[in-house]
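Note that this complex is displayed minus one protein chain, with the remaining chains in position.
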Amino acid sequence: MFFDEGYSGRKFIMSDKTYEEADIVVFGMPMDYTVSFRPGSRFGPNRIREASIGLEEYSVYLDRDLEELSVHDAGDMLLPFGNAAKSLDRIEALADQLFQDDKFPVGLGGEHLVSWAVVKAAHKKWKDLTVIHIDAHADLREEYEGETLSHSTPIRKISRLLGPENVYSFGIRSGMKEEFTYAETSGMHMSRFDVAEPLKKKLPELEGRKVYVTLDIDVLDPAYAPGTGTPEAGGITSKELLEALHAIASSGVEVVGCDLVEVSPAYDQSEKTAVAAAKMIREMMLGFKS
Amino acid sequence: MFFDEGYSGRKFIMSDKTYEEADIVVFGMPMDYTVSFRPGSRFGPNRIREASIGLEEYSVYLDRDLEELSVHDAGDMLLPFGNAAKSLDRIEALADQLFQDDKFPVGLGGEHLVSWAVVKAAHKKWKDLTVIHIDAHADLREEYEGETLSHSTPIRKISRLLGPENVYSFGIRSGMKEEFTYAETSGMHMSRFDVAEPLKKKLPELEGRKVYVTLDIDVLDPAYAPGTGTPEAGGITSKELLEALHAIASSGVEVVGCDLVEVSPAYDQSEKTAVAAAKMIREMMLGFKS
Amino acid sequence: MFFDEGYSGRKFIMSDKTYEEADIVVFGMPMDYTVSFRPGSRFGPNRIREASIGLEEYSVYLDRDLEELSVHDAGDMLLPFGNAAKSLDRIEALADQLFQDDKFPVGLGGEHLVSWAVVKAAHKKWKDLTVIHIDAHADLREEYEGETLSHSTPIRKISRLLGPENVYSFGIRSGMKEEFTYAETSGMHMSRFDVAEPLKKKLPELEGRKVYVTLDIDVLDPAYAPGTGTPEAGGITSKELLEALHAIASSGVEVVGCDLVEVSPAYDQSEKTAVAAAKMIREMMLGFKS
Amino acid sequence: MFFDEGYSGRKFIMSDKTYEEADIVVFGMPMDYTVSFRPGSRFGPNRIREASIGLEEYSVYLDRDLEELSVHDAGDMLLPFGNAAKSLDRIEALADQLFQDDKFPVGLGGEHLVSWAVVKAAHKKWKDLTVIHIDAHADLREEYEGETLSHSTPIRKISRLLGPENVYSFGIRSGMKEEFTYAETSGMHMSRFDVAEPLKKKLPELEGRKVYVTLDIDVLDPAYAPGTGTPEAGGITSKELLEALHAIASSGVEVVGCDLVEVSPAYDQSEKTAVAAAKMIREMMLGFKS
Amino acid sequence: MFFDEGYSGRKFIMSDKTYEEADIVVFGMPMDYTVSFRPGSRFGPNRIREASIGLEEYSVYLDRDLEELSVHDAGDMLLPFGNAAKSLDRIEALADQLFQDDKFPVGLGGEHLVSWAVVKAAHKKWKDLTVIHIDAHADLREEYEGETLSHSTPIRKISRLLGPENVYSFGIRSGMKEEFTYAETSGMHMSRFDVAEPLKKKLPELEGRKVYVTLDIDVLDPAYAPGTGTPEAGGITSKELLEALHAIASSGVEVVGCDLVEVSPAYDQSEKTAVAAAKMIREMMLGFKS
Partner (left out) sequence: MFFDEGYSGRKFIMSDKTYEEADIVVFGMPMDYTVSFRPGSRFGPNRIREASIGLEEYSVYLDRDLEELSVHDAGDMLLPFGNAAKSLDRIEALADQLFQDDKFPVGLGGEHLVSWAVVKAAHKKWKDLTVIHIDAHADLREEYEGETLSHSTPIRKISRLLGPENVYSFGIRSGMKEEFTYAETSGMHMSRFDVAEPLKKKLPELEGRKVYVTLDIDVLDPAYAPGTGTPEAGGITSKELLEALHAIASSGVEVVGCDLVEVSPAYDQSEKTAVAAAKMIREMMLGFKS
């Protein structure tokens, strides 16, 4: 009576269902140990939740309301600091359970390597899984400074697991020459610089496919998302990112889960990155889950 | 001799005329008690003045100079803290006097509710008044958390007073479903997401009308205006907002007053919101007042 | 298994008991509408919780561990924005229930006016209640700008309810002349500028009394607590504040509840205010509740 | 009627008298071109004024109220950017006039070099003038990078004009070896590291003297005053600085003017430096001017 | 062996060649004394270097890698504070030597006046030099507040030296009426508001010419580059600026040197301005120097 969980700032807005009741499960993956430039994304999930208070429950873009969904916010996972391998194992185990329980996972990063663990779990359930990857960085390295578990490697790992032909990257504007050579020669799809237009062109060929969407907030220009680990100038606007998410929502693909990673509050003084991330999460939930 | 008011940082640039001499009166309305998300706009007017020091007096967009105008900056109003009703009464009384004295009011908010008080006064003088409303939020609620005096309600109040057909909203990207239903069924005009293009299409039908312009700075994307109470991702650029104001300036409408609201310095670390607001004020004064 | 509530950043550290199990109940009172200078304390409770993650569960000062307590963090209350009277009614009703259920309340502000509501409830249960008030400001005004419900008035209201002889203020360094005159002539106790030394002198005369402790974080110098609504230079150090709280803990008074108010994150860029507040909360819980 | 200058944020609190009515004249000297480390103090005066809104008019330390004084805030001077010599000439001319009109000047810097111009003017009126200098830095250089007009040289210039025996420096903790050698051999007084205790010991020998007080805010530790051009760790607390100012106020010296310099808002995110400076200004006005 | 200069954060990424080995010399010009609004660009060069760590060495836009170049980062120049004339003399002398040694200079400002000194040196070597000037401000004043050495005057000086017909300005959105009149009547080229499109139209007529490129970071909107001395709303995106630089790179002009000025870290809390500047420097080096 005195406390309204949906409004208290402790959960993502309107995510007040129990695990059992919920179709969608929001959870934080506060891992950031392999980031090379500016760490701090472990606090990202909590600030995205706080920023979600400022959102309406209704999306005029999609004409849908969060009331129409059943969402449980499970909080942040307990992960062993500094141990990337063990952390990924725990994330994978959680994702296994979520998929087994027919939940739609909405993961909040943390660094991009966390997506690798969730995709591994999704692939166990859907052998023909496709990944849509929206990012400034190719993340296609074999290793980074000798480590294969790095924030620069998840898409390469995913490409090897799913087959390059099932990986679609959009908005890429940074990487090593080797990464772009791999993108060109492996059979994966990569669109440079832009997101909405090339995505709209590719979506028809994905019709009917099971798709996991992984969104690195740094695809936005640092003007829109300064609070991130590896800001890269020359990015897209939040308007274009919304247009891209809405294009997926209105396409014939079946989204089975999604994440949003790399929100780093220490460089987000005005909280605009968290504000943008919270809105993207709302739109993904309303658009991806019927 | 030693002090140059136009340069001192204590008034808006070139607003050094006396009340009697002036055609335009700039004044601050430091009220922010009904804001739900992030308060603090009470300090907005002073920081806009400070930022105006960095501006040229000349606008290359309009080929006009502030020297051609007579402006008085009256400072910030004294308002009773925490009492929205009394504060609005004082603002209305001031606006009554300004309109009676044939001054062109340029109000600096403060939260958006202050516009309601100024429009009430303008409507006493011009019964056929039209309002152009540029904002991210519909502000069309009947009440908010049981209060009818809320930052979410001013346009609904204005619509009831002027008639919905005399309210034109542009750039709206957030609100409750009920607000958008009202917008569609009441007879008012609402353009979603964009400002400049739909405004240019509507301006011809407003030719010859008395118009009050109310501008909520949060129509800009948080990239351009992070220092505001309810930042909403997916907004327009400052270039588009300038284009919209210049379209009004070159149209056949007669602007009788204007305001700019919701600048909140606590979230404006780099002062970019105040810098943008100061330029918009300069352009509105140069463009709206012949 | 995957989620550890005590570590997730969503509750105060180690506050993972249910309401029924708990002896202590932490709750947020996100109200800040009557603050005159810099609003924003409504987000204080959530940031204090976030900062508590960085704390140890063990206090070397008191040689006690949070494991020895049973604490429930109930989240933030749902309060009607902009309506101080209704908000205070709700807080009082919650506090009534907490005292009725024999819970020890630990309130997180919000502005200082919230303490007035909790003390009213406490006074219903303990007619001989004493209040220890630690603050930079006297808060003894009859009204502020014509309003009696203001952040400047709670101690005056408390003094009238409990009798001035049951109010003990420490650290006061700001107020109107009238407030200090009242303090000198009414029979209440007020110590200026310092906290630990005068408090230690007064505690023996309070032995055996039921005491409510209300702590305004701005008693700390702005060097230690910049994130507050009315920062006042010339304050005490966090070391002195700890010393004061430990003196209460080791005295013979029986503390029946406490609060910490006026943490305002918008001015707390380095989060040091939230970090200090979280530690004070830990020490008050460990020291005041056996 | 609608505007209350004392509350509007455009003047220092309660500085609403006209020049003619006033005994005290507050004025800003927005010059910062010779600062070597972090410039930006030109915006200091305006932020000190803004922060003064948060102050009470009454000082419980001195049991005096600003209502007992007659203060005019003249705004910021118009100075030629980048030209230190011309700027100093203008400041000296203004100070000449203030002293001629029997006004008590309260100068807001700007960099410390501005004090040199005011002291030159004061020395024309009082040939036996003494300067009390409170600062982290000796400011006793002959030149800095080949320039004699530098923020590192004002006290050396003052010492040459007034005679070293009429210069009393307190709190000094940084300088070149040559500066400390000069301090020891010239006959001036210099106390290192501390302010309040050594000042209290020296004040009796200054009884009956005409004294100008120049206060560099960086005498405070960067914990208390981060917003300054040359922050130096190991400084005093704001409590000690208040104690020092109150010691001067209650001594037998006759203060003829004062200034506070080097507040630099760009490094003052939480505004604590401006908040401390505003309080020091209030205490100096209440304590120095009967 | 333990230290990798290219990674240490002390030099611009991959600028580890000796002066003798290098074709390109990066150097900082930490001068900002004539800036009128917000000083602080003297720290710009160091933060651009620090931000460069986050960049890849490879540009996917140009398909080139910094490994293909030989770059020496010479650090920041030693300049006499507060003395603009002597500082410019030193910069000119350094530029003389660089051009004599057939080095390609990449200057990091500092305020825009520094470009005047480098262009003077370049003009000694190439009498038919052309300047491409990308900026928000015309910088065409004869003087500013009586000073001819001001950040508002460098392009006017350059125009007089090279002849107006050899000066091409793009993106200009602010200036005095006199500056725009000069631009229209003198024979120089000026494009207002936009950069990429008008530049692409003009480049063919510059084919074969020796060109110096001077880039003021404030041509970007404050959303993209808040950390600058005179932010001006209504600017271009970082995507458009990249497009413009790439257009120069693929045109037939011969670039002989370039600079990037006015990065001011004090207003760059999230470091996005330094991040954008570092990328522009990388693209200019890779695109302009074969």
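We call the chains A, B, C, D and E, going by the order they appear; numbering starts again at 1 in every chain.
Assume a contact is a pair of C-beta atoms (placed from the backbone, for glycine too) under 8 Å apart; a residue touches a chain by one contact, two chains touch by 3 or more.
As the structure is a computational prediction, the values presented were derived from the model and not from experiment.
Asks: So which shown chains sit in contact with the chain we cannot see?
Replies: A, C, D, E
Asks: Taking the full complex into account, find the residue in A:26, A:149 or A:242 that is in contact with the omitted chain.
Replies: A:149
Asks: Which of these, C:120, C:210 or C:279, touches the one chain of the complex that we don't see?
Replies: Reading the full complex, the residue touching the unseen chain is C:279.
Asks: Provide the residue numbers of chain C that touch the chain removed from this figure.
Replies: Here the touching residues of chain C are 53-58, 60-61, 63, 65, 221, 223-224, 237-239, 242, 269-272, 275-276, 279-280.
Asks: What chain E residues would touch the chain not displayed?
Replies: 2-5, 7-11, 27-28, 30, 43, 45-46, 49-50, 74-78, 90, 93-94, 269
Asks: Which positions on chain D touch the chain that was left off?
Replies: Residues 37-38, 172-177, 180, 192-193, 221-224, 226-227, 230-235, 237, 267-269 of chain D touch the chain that is not shown.
The rule we apply is simple: only the chains that are shown with their structure count from here on.
Asks: Between 0 and 180 degrees and rounded to the nearest 5, what angle rotates chain A's CA atoms onto those of chain B?
Replies: Roughly 120 degrees of rotation.
Asks: Report, in whole Å, the distance between the mean C-alpha point of chain A and the mean C-alpha point of chain D.
Replies: So the centre of chain A lies 54 Å away from the centre of chain D.
Asks: Can you compute the centre-to-centre distance for chain A and chain C, using the mean CA position of each chain? Integer Å is fine.
Replies: The computed centroid separation for chain A versus chain C comes out at 40 Å.
Asks: For chain B, what residues touch not just one other chain but two or more?
Replies: In chain B, 38, 43, 221, 223-224, 237, 267, 269 touch at least two other chains.
Asks: So how do the chains connect up here, line, ring, star, complete, or something else (other)?
Replies: Topology of the interface graph: other, matching no listed pattern.
Asks: Once the touch criterion is applied, which pairs of chains come out as touching?
Replies: Pairs flagged as touching, ordered by label: A-B, A-C, A-E, B-C, B-D, B-E, C-D, D-E.
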